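Note that one protein chain is taken out, while the other chains of the complex remain in position.
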Amino acid sequence: MPSTYVEAIREGIREEMERDANVFLLGEDIGIYGGAFKVTAGMLEQFGERRVVDTPISESAIVGAAIGASFMGLRPVAEIQFADFISCGFDQIVNYAAKCRYRWNAPAPIVVRAPCGGGIHGGPFHSQQNEAWFTHTPGLKVVLPATARDAKGLIKSAIRDNDPVIFFEHKALYRRVKDELPEGEYTVPIGKANVFREGKHISVITYSAMVHVAAEAAGRMEKEGVSVEIIDLRTLTPLDEETILASVRKTSKAIVLHEANLTGGFGGEIAARITEKAFEDLDGPVLRLAAPDTPVPYCPPLEEAYLPNADKLVEKLRWLARY
Amino acid sequence: MPSTYVEAIREGIREEMERDANVFLLGEDIGIYGGAFKVTAGMLEQFGERRVVDTPISESAIVGAAIGASFMGLRPVAEIQFADFISCGFDQIVNYAAKCRYRWNAPAPIVVRAPCGGGIHGGPFHSQQNEAWFTHTPGLKVVLPATARDAKGLIKSAIRDNDPVIFFEHKALYRRVKDELPEGEYTVPIGKANVFREGKHISVITYSAMVHVAAEAAGRMEKEGVSVEIIDLRTLTPLDEETILASVRKTSKAIVLHEANLTGGFGGEIAARITEKAFEDLDGPVLRLAAPDTPVPYCPPLEEAYLPNADKLVEKLRWLARY
Amino acid sequence: MGQQVTVIAGNTMPAVKLQELNPEQVAESHERADLARRSLYYMALMREVEERIERRLYRQGKVVGGVYVGRGQEAIPVGSGLAARPSDMLFPSHRDLALYFIRGVAPRQVFAQYMGRAGGLTRGRDGNMHMGDLDRKLVAIISAMAASIPVAAGAAMAIKYQGRDDVAWVWFGDGATSRGDWHEGINLATVRKAPLVLICNNNQYAYSTPLSKQMACRNVADRAPGYGMPSVIVDGNDVLAVHDAAVKAAAHARAGLGPYLIECKTFRMTGHSAHDPADYVPKHLFEEWSELCPIRRMEKRILDQGWGSSAEIEEIHARIRRETDEAIEWAQNSPYPDASELLDGVYGS
Partner (left out) sequence: MGQQVTVIAGNTMPAVKLQELNPEQVAESHERADLARRSLYYMALMREVEERIERRLYRQGKVVGGVYVGRGQEAIPVGSGLAARPSDMLFPSHRDLALYFIRGVAPRQVFAQYMGRAGGLTRGRDGNMHMGDLDRKLVAIISAMAASIPVAAGAAMAIKYQGRDDVAWVWFGDGATSRGDWHEGINLATVRKAPLVLICNNNQYAYSTPLSKQMACRNVADRAPGYGMPSVIVDGNDVLAVHDAAVKAAAHARAGLGPYLIECKTFRMTGHSAHDPADYVPKHLFEEWSELCPIRRMEKRILDQGWGSSAEIEEIHARIRRETDEAIEWAQNSPYPDASELLDGVYGS
């Protein structure tokens, strides 16, 4: 039976908690309530209050306490109820967790899980896709799975990883995407992109929910005779540059797609790397498709206009195909 | 007599406080001590405790209180003692100040001043150049003057601006760069880049302290027959794309230079825009020179190896000139 | 030093026996009767509007996003809101809808807000209780709990800067007290002796998290001495008690004595939001607290004190139902904002 993205994450966490007694969970309303999105449903019952810790509304303390516990040999998995609130624990992430290994050789193997993204009518404070703050901070690993299969494999890798991992789960995917998960134990490596769909003419480099937008657009372009390759980055830092460049060298055209707003988004980084390292291979400008530079609006017509979607991508793909 | 960068900022603030009784200052140790870098030296004496407010160590409250005061018609100028601590007031900046105009038409005309940058042996927490977190946040204006003249003109514009402005002052410039300031009242507009040096062969697009690194490298390249144009962006958001593109269309080659670490830095944004919008004009890949992806190290050999400098830029300029 | 915690109506945590206020506080003046009737009107209006939103529009799929209501807590925004002056600056939290009505926002704007329409206070850009109007001196929350507190502190500092004797009022829940911003904002305001009145709706839950997992002290008010500020604990389901405490707090702030904390003991008579069945709340708490419904208590008091008749009370409710029907009608006819507006207003210039 296929598992949803939320089930896959839950399964991954559960397996790691069963495997390693040092793994524990902390966050707001993750215990009896099972988390705002029910990712941790059933965990309290299975693992008890010792390993499933409901905290006060204190994002900075949640992250800080995770760091402190990790220094003691534990493997904390912290939940930030919405990625939008991660800015309340920002200093602990970018200054404490990210830098302690480099400064004094003190690893902080924490996972910070944060449900992100729009499309659920959450408005400006329940829809943010704010990974770019963290991709600019050396010392952090930034992971954004797009599929149930990857979500499970990556959360397991994140928990085992010896560095702080910011794990962005897309809220719109929790119950919308499903996979038949592999039998038995598996992990998906951090730092490896996935060729989500092979193609010949244009590479779409993307991640998180936008992988599915790209897939829809690719399907439509196929009918127009344009073969689109989709690279699902899965991890933004460390970035799998090799897979990106290999794809672009093959197709010679690239569009970078992300849900976060354009300016200063991670798309700039990818486009810049492609241009710098595959300049001779390019048969057209590297385009970016992203949300416009506004907060995420609330009402349906504005949010629809805001979010990148297959129509908008098809338009860019057509333009680039003709280039 | 020429004024230093720090004097220029002080002068700018003083003039605005004299001009507008709604302007006031708040921050840590800005009163009797005149601020960690003495930017506000003499302000307490001139304007009194009412308008020069020493606060507790509370970056979030400093920014928050500035927002609240701005709703009441005041023009708060907040000092964050080091840009490195701006992460402690992050949520108030990116979620409160940045979004209130868009959401409910409530302007928050605050200025957040933050001394940034390395080269002063400050180590990981007194050297950060973290503008990229803010350039990704719609609603904020991000300003980084490179010269004394601009510093004065821009701080005045920032104080008059009706949007929240994050004003990054480079610590290494405070006492190192000087300008003969224009007689009398002047401002420098936010959102306009400056062609710092005209050139024909390669455009170096940069800002803040790196403008001076670029100038040094340009001088050296001149002797090798390569004419370098330097664009000092001054404002990152809103970005003066026109000036950048005009320069690149003229020179056909571009290097983006910044002090912040490479990955996810604002350089990616600039490189991506150039590639997308001036692709046909490019005679070579857009290169980036930035610090490597590590925290800012403390000791001189590591910090020197970390910071971009003229040698490193000359190397890239030579490579691109030959391309 | 005024740092004592005054307890007006007993310690109501976790389940309480509430006592009536002392007689002088319920003096039967005309003013008092008027206050009582206005309180009832605003409490009942808030209840009705929220009922429509949560139990009808939301279930009909007409609300765009989440719904947070203040059922059972209406006495808090009403009692305090009626103590504020029009020139005071208000920073409501997410269960304080009545403040908007007291400040003249029309119910139809609220319905439109929840439905994401152009007629809402944020013109469809933000949802539910995230609404403000600077002209009415109503400041919109952001989602992050307690973020309003430093901002309200700054507004209070500005009032002092301007030499006025207004007050900034900020509302928040028990859960919000755990945030760093809560601490930083209050500390700054107390150091600056800024005219700030802090009103905690201690409804004993933050989402699914009970007080015992939120704080290790007994009362939120126990924190006031740590900021050198006076505080009072009040029966949050008694609108006149809240009002009297608010009048006293505001007088303190206006007199230049600095911030004042009011802790209102109450209970959240609903899930955290409309999608939350609140299974984690022991049933008996709902039962006990429903006995303390602030609206029914006010009605009884009005009758007991002779401040009004049953007919007058019925007319208040009837009027509210009419207003509410019309407002929903209007809001449903309010268009969505046009997608072409998407990019407007990120910057002023």
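Labels A, B and C are assigned to the chains in the order they are written; within every chain, residues are numbered from 1.
By our rule, contacts are C-beta pairs under 8 Å (C-beta built on N, C-alpha and C of every residue); 3 or more make two chains touch, one makes a residue touch a chain.
Predicted, not measured: the structure shown is a model, and the values here were computed from it.
Colleague: Return the single residue from B:Phe85, B:Trp133 or B:Tyr174 that touches the missing chain.
Modeller: Residue touching the chain left out of view: B:Phe85.
Colleague: Which of A:Arg103, A:Arg176, A:Arg220 or A:Arg249 sits in contact with the chain that's absent?
Modeller: A:Arg103
Colleague: Of the listed residues A:Gly12, A:Gly31 or A:Gly64, which contacts the missing chain in the full complex?
Modeller: In the full complex, the listed residue that touches the missing chain is A:Gly64.
Colleague: Pick out which of C:Pro92, C:Gly173, C:Pro195 or C:Gly258 touches the chain that's been left out of the picture.
Modeller: Answer from the full complex: C:Gly258 touches the omitted chain.
Colleague: Determine which one of A:Pro56, A:Gly123 or A:Gly199 touches the chain that has been left out.
Modeller: A:Pro56
Colleague: Which residue numbers on subunit A touch the omitted chain?
Modeller: 24, 50-51, 53, 55-56, 58, 60-74, 76, 91-92, 95-96, 99-107, 109, 138-139, 141, 161-163, 238
Colleague: Need a quick check: the contact residues on subunit B for the chain that isn't drawn.
Modeller: On the subunit B side, contact with the omitted chain comes from 28-29, 31-33, 36, 54-58, 60-61, 82, 84-85, 87-88, 120-126, 292-295, 297-302, 304-306.
Colleague: Name every residue on subunit C in touch with the hidden partner chain.
Modeller: Per the touch rule, subunit C residues meeting the hidden chain are 3, 178-184, 187-188, 190-191, 193, 212-218, 222-229, 258.
What we mean here is this: only the chains that are shown with their structure count from here on.
Colleague: Among the chains here, which has the CA centroid at the largest distance from subunit A's centroid?
Modeller: C
Colleague: List the centre-to-centre spacing of subunit A and subunit B in whole Å, with centres computed as mean CA coordinates.
Modeller: Computed value for the inter-centroid distance: 30 Å.
Colleague: Just the number, please: Cα centre separation of subunit A and subunit C in whole Å.
Modeller: A distance of 37 Å separates the two centres.
Colleague: Could you grab the centroid distance between subunit B and subunit C? Build each centroid from C-alpha atoms only and quote it in angstrom.
Modeller: 41
Colleague: If a residue has to touch 2 or more other chains to count, which residues of subunit B qualify?
Modeller: Each of 91, 95, 99, 102-103, 138-139 in subunit B touches at least two other chains.
Colleague: Using the touch rule from the top of the page, what residues of subunit C touch 2 or more other chains?
Modeller: As it turns out, subunit C has residues touching two or more other chains at 122, 125-126, 130, 142-144, 180-181, 346.
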